[in-house]
Structures are given as structure tokens and as C-alpha cells.
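The following block contains the structure, expressed as C-alpha cells.
Of the protein chains in this complex, all but one are displayed in their positions.
In this document, chain identifiers A, B and C correspond to the written order of the chains, with residue numbering beginning at 1 in each.
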Amino acid sequence: MTYTQTQDSLTGGVPDQGEVLRLLEPDGSRVADATLDPWVSDLSPHELRALHRDMVLTRRLDAEGVALQRQGQLALWAPCRGQEAVQVGTALALAPGDFVFPSYREHGVLLGRGAQPADYVLAWRGEEHSAYDHTTINAAPPQIIIGAQSLHATGWAMGAQRDGSTDVAVAYYGDGATSQGDVNEAMVFASSFRAPVVFVCSNNQWAISEPVTVQAKYPIAGRAPGFGIPSLRIDGNDALACVAAMRWALDRARLGEGPSFIEAVTYRMGPHTTSDDPTRYREPGEVEAWAQRDPIERLEAYLRAEGILDDSGLDEVARAADALAAEVRAACIGATTRAPETMFDHVYAEPHAGLDRQKAEYVDYLAGFEK
Amino acid sequence: MTYTQTQDSLTGGVPDQGEVLRLLEPDGSRVADATLDPWVSDLSPHELRALHRDMVLTRRLDAEGVALQRQGQLALWAPCRGQEAVQVGTALALAPGDFVFPSYREHGVLLGRGAQPADYVLAWRGEEHSAYDHTTINAAPPQIIIGAQSLHATGWAMGAQRDGSTDVAVAYYGDGATSQGDVNEAMVFASSFRAPVVFVCSNNQWAISEPVTVQAKYPIAGRAPGFGIPSLRIDGNDALACVAAMRWALDRARLGEGPSFIEAVTYRMGPHTTSDDPTRYREPGEVEAWAQRDPIERLEAYLRAEGILDDSGLDEVARAADALAAEVRAACIGATTRAPETMFDHVYAEPHAGLDRQKAEYVDYLAGFEK
Amino acid sequence: MTALTLGAAINAGLSKALENDDKVLLMGEDIGKLGGVFRVTDGLQQRFGAQRVVDTPLAEAGIVGTAVGLALRGYRPVVEIQFDGFVYPAFDQIVCQVAKLHYRSNGRIRMPLVIRIPWAGGVGAAEHHSESPEAYFVHTAGLRVVAASNPQDAYVMLRQAVASDDPVIFFEPKRLYHSKGEVDLDADLADAPPMHLARVAREGTDATIVTYGAQVRTALDAALAAEDEGVSLEVIDLRSLSPIDMNTVAASVRKTGRVVVTHEAAREAGVGAELVASITEQCFHYLETPPQRVTGHDIPYPPSKLEKHHVPDLDRILFAVDRVLEREEGVLR
Partner (left out) sequence: MTALTLGAAINAGLSKALENDDKVLLMGEDIGKLGGVFRVTDGLQQRFGAQRVVDTPLAEAGIVGTAVGLALRGYRPVVEIQFDGFVYPAFDQIVCQVAKLHYRSNGRIRMPLVIRIPWAGGVGAAEHHSESPEAYFVHTAGLRVVAASNPQDAYVMLRQAVASDDPVIFFEPKRLYHSKGEVDLDADLADAPPMHLARVAREGTDATIVTYGAQVRTALDAALAAEDEGVSLEVIDLRSLSPIDMNTVAASVRKTGRVVVTHEAAREAGVGAELVASITEQCFHYLETPPQRVTGHDIPYPPSKLEKHHVPDLDRILFAVDRVLEREEGVLR
């Protein structure tokens, strides 16, 4: 549903938690939506195949992350299975100059931005805090402090605005994050300065063990309008809806109409991270029900029905996915830990006598063992 | 206007900044309002006179604060002139067991809670951080950290809820405060736990030199519904509307319906504090325009027209106000500064050897000068 | 006595506190059904209900700020911050409100709040999950700060913290959560050593190691190793970081004349700085050599593959012991 700030009687109109905008039904059949339709009418078969392909790649990559963790190659992994549509769909809508501020779970967004195999895993392995060069893929380091990146995105957008560019910043975060002060302050700043920023909230129903109802008794998308930010509540397992909503938001931003908010209603099929045991807090039935709304199967059904994708196309994608997984695995297993004294580097950009001394002392100390 | 979370078309319905609920026009004539009317239908002439009286007392007290500061008796004062209706009106609606969490400007709320003369001034004089006993007047110390008290009120309400009582917590803050993370987190917690708390936002158009439009492009009352909290936007210079809205909110809280939000649209007639020079940032015309909507004159006109108040009644109130001012002045000028070593007290509730030693050393040190 | 892990000992302490006083309640992220990401609150919501073991929205300022309100209403909230690195969003509420309300109200308001923080590194965790923020709180007047180093202390000190009318920052060394020790679950709090006293964890005569939290174990290991070299080290477990029990520390330093202070947190203006300064002020004429600090480097916590070079280990402690002992042929090698 779409939300804006409105006046109403006191008793009126809290929308049902379930109402979302969509273009694809769970079985893949195409439905009309006046708000979203215009934004995907020009999607070519090629683009649709790319959308599907990146989702499959993301799922495969994610499975590889889980496997690598199980094998002791990674310290941790935050699975994104089930959330491929919102991650890939929104990333696909971006222009190269746009800049994303992801959380730790946005593997599909990084993929959409062109991340390299090592980029996905080195941080989870404990080799680096952040592996990739933010300027190469126009993505900030994954954010672990819940919600903090929403302000960074807003500030970056304020900069883009000052530069007179049409670049847009995108903040990705979860349903749990919406409770944080930072996320709300970001809406205040974005609205006040009409910053070209898009807030993408992946409402995957859970913040670790807490159901979304702990954070919000009413749809999250209903908050932004109160700050003067239009919002859409979409089916986050419908890749077409995700592309469309993102294009709507990006277009607003590029036209100088300011920030937008997207609540993508989706589901975290896996555990919170590989350290988590979701059987402690949720029913298997719930997971099964969401499995019926799988974003990849849904898009596949649609593309097959439209004649855009066939078995051989699917095979090709599966092979690409295996290849990516192999590359990621190789990048992970082949990683070497850097020399200990490098941990003193890049604390400061400019020389720092005190720290240089600490480094020198530690190098001497280590050298003592070699004698 | 009243707000709830609603769905609407993307282009629809941002209410005009000016729309407010009211029962008294600026000239004092009574108008009907379906939402508010039921809540004041039982107000007796006696209660109406008390409402008026407390507003006059607040104004006089406030003027005395300014005068005492000018005379060097107070370090600072934050004038509340123009905001008497929302402060006194909302306080009048409270039950004794309710607990208020004021900001630094809520002199009229403290008065409504039964503060004593010294309570208003000792903190502003620099004698104490907070002068009054919070349990005597059921009011937390005035809060200077903008917005922090909104969470305290919410927590207190969660406690009242656990006690099975019908006590309600009230957080008072300004328009500027609505930008703070804390204030938004308070709405999240209040909504999530259905806490019996009322948020009273005195939108006095300014946060020091910043007009409310820096904080909010759209009416502030429109935010709460997004969090699942019903809100009213009222004329904060209309004392009847303030009583009514507060009764509506308190009633909801006592019935277990959870939090409510009131935006009282008012105006800060004076400077931000006695240190401020508002001529640097606002037009005299604006102040004059708001002077036409004075809350005390408005109520006076209404009460006179209704035959509830006459010249002799007004004289009596004026005398009471002068008497209060004299008491406040006496409490202020008569205040003595406590012994320096008391500054070491009450850092901890339980013994603290290190600090006891610091205190003893300082006492010794001071004693050295007396030799 | 019962053999319990440090995590289980805290669970037992929380359970006892909930049992003994209706006004005690627990708040935090994922502490209910899940029992906390470290399972420290396991089973407590089931036992005491969702009104007393409360899963909160994901907002640390909100958690601490509402706990302040609950305290004002007469409750004794025990708040869990999920990891050390997530306490900062609550910093304003802790420093300006929790720490100051008793003072601000001239003693009329009490803040019997406990803020539990799974703490510090060495467990291969992701960024922001291995922080040692204790110095920030030690520098803040109005707070008490304690750190448990073993299950028995964890159990007793948790209960003492809940019983205290002052706000207590309660640090739980996460790399010891699974380490076991004997706990006297029926211990009378009145007989237990008060929370603010340090403990001589091991007696020795040649030099003193002052430390706290998980580093106590490392220091004891170092002392064992030194013993093999004929060096006798005294190890002091501070337990309380604010106030610091300088009587116990100074007595030891006056005896040994040599001291090494160690912690995981950064060195600059850390707790070690306070210790060295206080020791110098109070034991100047007893010191044979300058005190040595062995701390985390003045860097953000590094990626976990490098953490073993950041968290002071036995070797780095012995290296410093050599220096305070002015040994050419070191204990270390």
C-alpha cells in the first residue's frame, strides 16, 4: 500500500499487516498495480533474465557462505535466503553513480553492485573489517551497528544534492532497525533537507528472535509519511515489485522530490546468522508457509510462462552460480592473514608518533621471538 | 486535527500547518468540536476559574523569573509566556497519582502540580540541579537534555502498568525535541508495550533560533500515528482545548488503550532564555500576530461572556499572582548557598570510600585557609 | 557448591534476584524466548513471564531510558546490552541520566539499575563485538563499574549489583562464559566480600600484576609460568573498576615494589592509566622500577584473525614482568 500523511477520524484506517503492493502472485501470475506498473513496463527480456540470474547467484553465494562457515572457513555468516528479490531487485534499478549503504545481510545488493568473490567473504572470515573498495562498487562497508548507516546515506545524499548531481543514496536496513533513534533521525534530516535518499527496509519478520510486532504494532511503511516521506509497502518476494518501487523512489530523488521509503515485506528463511538457532523461537509452519512464496520460484514461473526463460537458460544460470560459488570458495580458502603489524596501519590517515612507536615496539617484541 | 495511520493515494492529503482543533476562538467565542467537546462538558465554573487563575499565576511567576534574572538573582530563566494554556490546561486534567516529566520551560505544569515558591527558582539560581522533591509534586526533575525524558515517562508508565494502577505518565517537550532519536524511540516503546503515557509536544514554533520547519516539513502530530499512536493537533493557546485533549489522552491511558500524542500549537512570546536575543532571527510582526491569540485574554473573554469571571474575580487573581511572585522573589533572594563539601554528597546512594576520601581531603584543604 | 559455567552462574544470580524481589525485572534484546544470544537468560522468561523478562524493541537508548523510568517508579531493572559494542547508543542516557539522577535530585531519586554487558574479545567475533568500553564508565562519576572473572564472583556480584541502590555497569567477560567453576548458590550475600573489594587471586613476592575480567586468567597463567623460572608473582583481581580498591592494590605494591597492569582496552587514558597514576601517587617511595602497562594497542579492535596480537597474552605479560624485574635473562625467554 502507499502511504502519505493524512488526516482521518480517530477510529479509521489502520491497514492490515498483510496488505502489500505486488505485480507477481506467489504462483508467478502477473497482476496489475497502478502504482507499480508504469515502472516496469519497459523491462526487456534481457533485463528480466539478469534479474533472475542475480537472484539465483545470490542464493548460491549465500549457500556457499553457510557451507564455508560450517567448514570452519568463515567465523560467521548472515544468510539472506528468501530476501533475494528485494536485494537484487532494488540494486538492479540503480545507476552506477548511486551509492548504497548496506547492512551485514545485503549480499545480493553487493552482487548487484559488482562485488568480487573475495568481497563477500573476507570480513566474515575475520581477515578484514571490510573487504572491498567502496569506490569500485559504490557501496559503503557493511554496517553492523544497527541503523547507523541510515544517517550516512542521508548525509551522502545531502552532498550529492550540493554537487548538483542526480546520484542517489540508498540505505538498507531491517525491520528491527526501525526502532533505532538513528533511523528516525535520518528521516527527519532527509525530509528537512529533501535529500535524494531511498530507505529500503527489508521487513523479514524477525530481528534475531524478536518478531516484527515487538518493533511495530502497525505497518512500518506507515511511519515515513509522518515525517513527510512518501512510502510504499510492497511484496518483498516479488522481484518485479521491488524493481518498480525502487525505480519510483529513485526517480523521485533524481527529480529533486526528496526521500522515499520502501517497506519490502519478506522473510528470513534461514537463521539470523550461522550462530543462531531459530527453532528456539519460531514455528516450522511459518517457515514452510513462506517457502510457498519463494521469490526465485515466483519469478521463474513468470518468466517461463512469458517464454523468457527455458530449461537451457536455467541451466546456464545454474552453471554461472556454481562458478561464482567456486570462486568465492577459492577466494576464501586461499585467503592469507596479513602481517600482525599491519593492524597498526590506517588508524589515522596522517602520521601519529605515539602509534608509530607502539607499532615499532610491537615489531621489536615479535622479532624477539625469532632470535 | 486528529491523526491515525491511514492509507491514501500518494498525492493526497498533507494537512495544512494551520489546522488545529479548538474550542475557543482567539476572541474568546466558543466553537463546537465533536472530538473535544465531550471532554469539557462537565467543567464547573469553579474549575474554569481555577484554570484561568493558574494561567495568570504562571504568567506572573514567569515575569518574576525574568525580572530576577535581570537583577542578577538568577543565572538564567526560560520564559514560558504565551504557553500558559497548554501547560496549565494539561496539568489541570491530571490526577494526583499521575507523574509528569517536564522540560526546563514547564513552569505552569509545576504550578499545576503544586510546586512551592523555591521550587521554581533554586535551580535557575545555580543552587541546586533540581530543587523540588519529585514525590511531593509527582514531577521528575526538569530535563535539559532535549527529549531524554520521553523515555523516562514511557518506562514509568510501563511500571504503572505492571502495578495494575491507573496512573499515567506525561512527557512534555518542544517541537525541536521531536527530531531527537530518544523521542522517536519513546514512541516505539510506548506503542509496543501499550504504555499509559501521554506525549505533550508544545510546538511553540521555535527551537531557539530554528523555526519548526527545520524539524518538520509537515505537522508533527502526523508522526505518532505511524507508530500506532493516535494524536490530536490542537490550538495550544486555547485552554479549553488543552484540557479536553489531555482528558481524552488520559482516559485512553487509564482504560488500557495505550499512549497518545498531543501537539499543542502555541508560541514562545519571549526569548528562548534570558540569554537569547530573538530579534536576530524572527520578525516583530510574527510576535505581534501571536499576541492577538493570547491564551489568557482568550479565556478571560470567554469566562466574562459566560458570567463566570468579573472584575472583582480578576482583581483577586491579580492579587494572588502578586503574592506568589513575592513569595518566589523572597525564596530566591533569601536562598543561601550550601556548604561546599555538600557537593560530594549523593553522587552515590551507598558508601564510596574513594569519594569519601576526596571529600575529606577537600574539607581539610579548605580548613587550611581558616588557620 | 555446584560446578557452573560463568554464564550459568549469572543465570542463577538473575533467577535468584527475580525470585527474591518482585520489583526486579530484566530487559533487553532477545533475552526472552531465545534466552539471550549467550543464553545467559535462558529459561527465565518461561519461569517469570514476559512482564518480568522483557524482549524490548531494538534500541539501546530506549532500553536504558525506559529502565530509568521504571526505576523512578520503584522497579529495579536489570538491562542487557547484547554486545559491548552496542552500548554506545545508550551512552547519553547512561552518562547524563543514569549516572546523574541521584546527584541531580540531591539523593531523593535512586537508580538501582544494573546494565549487564557481555564484554571484550578473544572469541573470533565480528567488528563491534569485542569492545572494552569500561574506561568510559570508570571516568563517569555516579556509576559503579564491576567485572567478574569467575563463576562464583559472577553469581555473587550480580546479586550484589541488583541489591545496590546505585547504578552498576556489570561487565561479563564473554570468553569466559563457558568456563566452569564452583559456585556456592546458597551463599549468604551478607557473608560475601563486598562488590567493591579487590581480591588477591594469587599471592607472590617479586612483583604484582593488577588486572580484571578475563585477563585475570591470563595473569594467573603468567604467574604459573613465572614460578617455573623462580619468580613469584602476586595477582590482583580488581573486581571493581569504580571504585578501585586501592588499599588492596597499594598493599601489594608496597610489598613487591614492582607492578604490571594489564587489560584488553586501549592504553591511552584507560583504567591502566588510572592504576599507574594512583599507584605512583600512593606507593612512590616503594616502587623499585616504573610500573608497566600491558594493554590493547591504541587501535580499533582489529579483525579477529589478528586479535591474538591485540589482546595481551601470557607472553606480553611476562615480557613486562621482565622489565619491572630488570631481568636480563627474562622469564619470557
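We adopt the following convention: contacts are C-beta pairs under 8 Å (C-beta built on N, C-alpha and C of every residue); 3 or more make two chains touch, one makes a residue touch a chain.
These figures come from a predicted structure and were not determined experimentally.
Where does the absent chain make contact, in terms of the chains shown?
A, B, C
Sort through C:Val95, C:Val210 or C:Leu233 and give me the one touching the missing partner chain.
C:Val95
Out of B:Val31, B:Leu76, B:Val287 or B:Leu314, which is the one that touches the chain we can't see?
If we include the chain that is not displayed, B:Leu76 is the one touching it.
Would you mind spotting which of A:Ala157, A:Leu240 or A:Val265 touches the chain that isn't drawn?
Per the contact definition at the top, the residue touching the missing chain is A:Ala157.
Which residue from A:Asp62, A:Asp119, A:Glu185 or A:Glu263 sits in contact with the chain not drawn here?
Once the missing chain is taken into account, the touching residue is A:Glu185.
On subunit C, where is the contact patch with the chain that was removed from view?
That gives, for subunit C, the contact residues 61, 85, 88-89, 91-92, 95-96, 99-100, 103-104, 127-128, 135-136, 138-142, 242, 244, 265-266, 268-278, 280-281, 284, 287, 289-293, 297-300.
Take the complete complex as the reference. Which residues in subunit A touch the chain that isn't displayed?
Residues of subunit A in touch with the missing chain: 99, 101, 128-130, 133-135, 140-141, 145, 148, 150-160, 162-163, 169, 181-182, 185-186, 188-189, 192, 345-350, 352-355.
What does the interface between subunit B and the hidden chain look like in terms of residue numbers?
75-76, 104, 123-129, 144-146, 176-177, 179-182, 207-210, 214-215, 275-276, 280-281, 337-338, 340, 342-344, 347, 354-355, 358, 362, 365, 368-369
By our rule, only the chains that are shown with their structure count from here on.
Looking at CA centres, what chain is most distant from subunit A?
It is B whose centre lies farthest from that of subunit A.
Averaged over CA atoms, how far is the centre of subunit B from the centre of subunit C? Could you give it in whole Å?
41
Any idea how many Å lie between the Cα centroids of subunit A and subunit B?
42
In angstrom, rounded to a whole number, how far apart do the mean CA points of subunit A and subunit C lie?
36
Return the residues of subunit A touching two or more other chains; collapse runs of consecutive numbers into ranges.
179-182, 214-215
Which subunit C residues sit where two or more other chains touch them?
Answer for subunit C, listing residues that touch two or more other chains: 56-57, 59, 61-62, 89.
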